[in-house]
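A protein chain is absent from this complex, but the other protein chains hold their places.
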Amino acid sequence: MEETIQPKFSEPVFNRSHGRLLMPENRYWPTRMWKNPWSLPTYRRGAAVLAGLLSGAAGAAWLLGEIGPRVAPLYSMAEQYALSYGIPLFLVQTAWTVIKAAVLLAVPLVNALFAVWWERKISAHMQSRMGPMYVGRWHGALQTIADGIKLFLKEDLVPESADKIVHLLAPVAVIIPAILVFAPIPFGRELVYADLDIGTVYVFAVGGVSVMGIIMAGWASGNKFSLLGGLRSAAQLVSYELPRTFSVIPVIMLAGTLNLSAIAGLQAGYWGGVLPRWFIFYPVVGQVAFVVFLIASVAETNRIPFDIPEAESELVAGFNTEYSGMKFALFFLSEFAYVLLSCLLMAAFFFGGGEPPLPFLGFLPSWAWFLGKTLVLMFCFLWFRWTFPRFRVDRLMDFNWKFLLPVSLLNIAAAGVLIWFLDCWAAGLLGG
Amino acid sequence: MTQESSTALKTGQMFINFGPQHPSTHGVLRIALTVEGEVVVKADPDVGYLHRGIEKLFEARNYSQGLILTDRLDYVSAMPNNLAYCLAVERLAAVQPPLRAQYLRVMVSELTRIASHLVFFGTFSVDMGAFTPFLYAFREREMILDLFEMLCGGRLLYSYIRVGGVSADCPAGWEEKCGEFITFFKPRLKDYDTLLSFNPIFKDRTANVGRISAAQALSWGLSGPNLRASGPDYDVRKAEPYCVYDKLDFTVPTGKTGSCWDRYYCRMLEMGQSAEIVLQCLDALAGTACLPAGRELPPGEIMAKGVPKILKPPAGQAYAHIEASRGDLGFYAVSDGSPTPYRMHVRGPSFLNVAILQEILAGCKIADVVAVLGSFDIVLGEVDR
Partner (left out) sequence: MKNYILFVSEAFWNTLKGLWVTLKVLFLPAITVQYPTEKLVPYPRFRGMLAYDAEACIACGMCVRACPSKCIALAKAMPVPQQELCSSSGQPVSPEGKRVPKIEWYTIDYGRCNFCGLCEEACPTKTKALWHSLDFEAVFSTREEMTRRWKRGDDLWGTARRSADGQFSAVADQIHIQDVPVRK
């Protein structure tokens, strides 16, 4: 019996010659890999590359310096140029607006290119995987572009029972607000498309329109699972708008303005020269507001643990079951655009926008800090997504109406108390 | 299925085909759901999409060839299937396998139980929307598959346990690797608990969902962790010890409420117990513990003497059942003295576990259908056979 299963030959052979053979004794068992990761050359190399990338990015940002203040002189230069050559000024204004709009349009696109790849890599490494490794040679850097091309070339299938026109319009109705919503975001000092006084209200109002497109998609697909997904989505997005907005009210109360860049700018400076005057560091109120806003934002962007509308295990793919090709890509794009938006808002509301966390780090420009904070917050989004299970649809509503909303309302009251306290402090009424 | 309404706008019931092609039916199970909004009114499980006629195929193969069919029943945990089949045939032919083979059998069965429960843990977490535990589970399962590949050459379908013993003794270094795996695996169980078991969202979704009372569970013939989660501590390993289970020290974890979370957590605890059993078997294989004084394991003896290549058991019948990963798995063999069995019947635990769905799914939410179905841990290869 024993001799029948002796090895026939010692040398392993495979038909194709490429590839490095991994002998049985070198299999990647976590027992060996994880005991001392620093002894692995690949691990050391990876850490070095990461450190190099980070410092390289910081150096590039330092070299570039502030972009915002350079933009206005550029415009006045163009105006001067136009005046001297007799070109009507409105042409220059139009061209300037078009350029700015094009840059703004690029934000969700570039964001999706990066964020999808980043999400894949982060999630992969959280799961002891590698993620995309082939396209673009270096760690699948061009994977998203390849996926985009694939989606672009795919056949656009419209189901027989679908409402053709609404089916076509739904992705459009989703993506347009997702682009418009970036207008009042201050990407850095003086780096904003439209410095609206009511920026906060505008963002929440325009962002809320996207739910229409999702309901349209669910309805028009002519599929029961899609319809359920669309209905769930409507209920969820409308409910979570409330705590999300209410959680910002303490910030607005403390700042006294709705202008996003003004809110970010007010958080400059340090308490005791160390602790930045960010809103998240206001005792209790700031942290509670941030947590509620974070949770509600995750819910608003339909991501795990709140991805009820597209719950894969229940509703196959929810409202975008019947979408393929570019239409699907638009849904995808808008999802990541909203993730970016939530992170930008959080960075502006709670983390001081472009202000450096420590005084001596001020050598980096404000846009770099803003971007960095946004990326860290985006990492939190991915982190949640790849850690938590999904809520059940009715518990989701319970959680919102019975927990988040009361907490955010209480927080507004607490903010009032805090403001009264701070006023007293400033007036010297407390402690003599 | 909208009800006719002539005058007023009424809400009606909707008919949903849950499966056979649905991401969370774990195969090709179809459940015909009638829903009112998100609430299930009626659920009708429909099996048979994976029927391959395996029980009939046994009758055209001799006893050693029939073994490979058992791998294909519950393909997520093939070793216990082999074991139950071999026990039935050994009882039929009155063959007594040597002690070392019995320890090896117990060991691979328990390793398979861990692997199978890991698959359950992973797929259940995917059903609940968490994807990461799935890959953690498969990371650990991969190590078990490596062990099996080293032991018998198969990674999914083993055909390792043979009539009269096992096909091969463990190769050099296998026991050390086994111990290495167990020491790595035990802390991972704590990770799983932190990541999923006590996550408030997960508990919220599974505790108090799909509750089965002990009486209900017994009357529907549930077995395995699904039964024990409701309270009864029936375990074939304790009730009718086979192989060397009577010499091993382990407990049978039970639940209280019979909810999805209890069914889930029973399995998590069972994995810990299985790890303990594997450690004890390793000690026994090394000839150090677990044996009565004065008895030593004969090294290398893994097949019973005098088992012919073409087995012709005397006419008669035999039934043997074991505690497989999913419950009480039994093989009923009838021989007419010829090299092929006259009849071979399989009592698949998954088939009996799936029957209770029609009773407990009514009144659940659609999202709960997934939770309840996932918590039963069915394998359609065993349901449909």
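Order as written gives the chain letters A and B; numbering starts at 1 within each chain.
Please note the rule applied: a contact is a pair of C-beta atoms (placed from the backbone, for glycine too) under 8 Å apart; a residue touches a chain by one contact, two chains touch by 3 or more.
The shown structure was predicted, so the numbers you read here are calculated from the model rather than taken from an experiment.
**Student:** Please pick, from B:48, B:171 or B:337, the residue that touches the omitted chain in the full complex.
**Tutor:** For the chain that is not drawn, the touching residue is B:171.
**Student:** Which listed residue (A:28, A:81, A:152 or A:363) would be found touching the missing chain in the intact complex?
**Tutor:** Of the candidates A:28, A:81, A:152 or A:363, A:28 is in touch with the missing chain.
**Student:** Which of B:199, B:335 or B:353 sits in contact with the chain that's absent?
**Tutor:** Touching the chain that is not displayed is residue B:199.
**Student:** For the chain that got dropped from the picture, name the residues of chain A it touches.
**Tutor:** 1, 4-16, 18-24, 27-30, 33-34, 37, 40, 42-43, 122, 124-130, 133, 383-384, 386-388, 403
**Student:** In the complete complex, which positions of chain B touch the hidden chain?
**Tutor:** Where chain B meets the chain not shown: residues 61, 64-69, 132, 136, 139, 146, 149-154, 157, 159, 167-168, 171, 191, 194-196, 198-201, 309.
Simple rule for what comes next: only the chains that are shown with their structure count from here on.
**Student:** Determine the centre-to-centre distance between chain A and chain B, using the mean Cα coordinates as centres, and give it in whole Å.
**Tutor:** Computed value for the inter-centroid distance: 42 Å.
**Student:** Would you pull the chain A residues touching chain B in the complex into a rising list?
**Tutor:** 1-2, 5, 24, 27, 29-31, 123, 126-129, 224-225, 228, 304-305, 307, 311-314, 316, 386-395
**Student:** Residues of chain B touching chain A in their complex?
**Tutor:** Going through chain B, the ones touching chain A are 14, 16, 22-24, 38, 125-132, 135-136, 139, 143, 146, 150, 153, 167-169, 180-181, 183-184, 195-196, 199, 201-202, 204-205, 300, 302-303, 365-370, 374.
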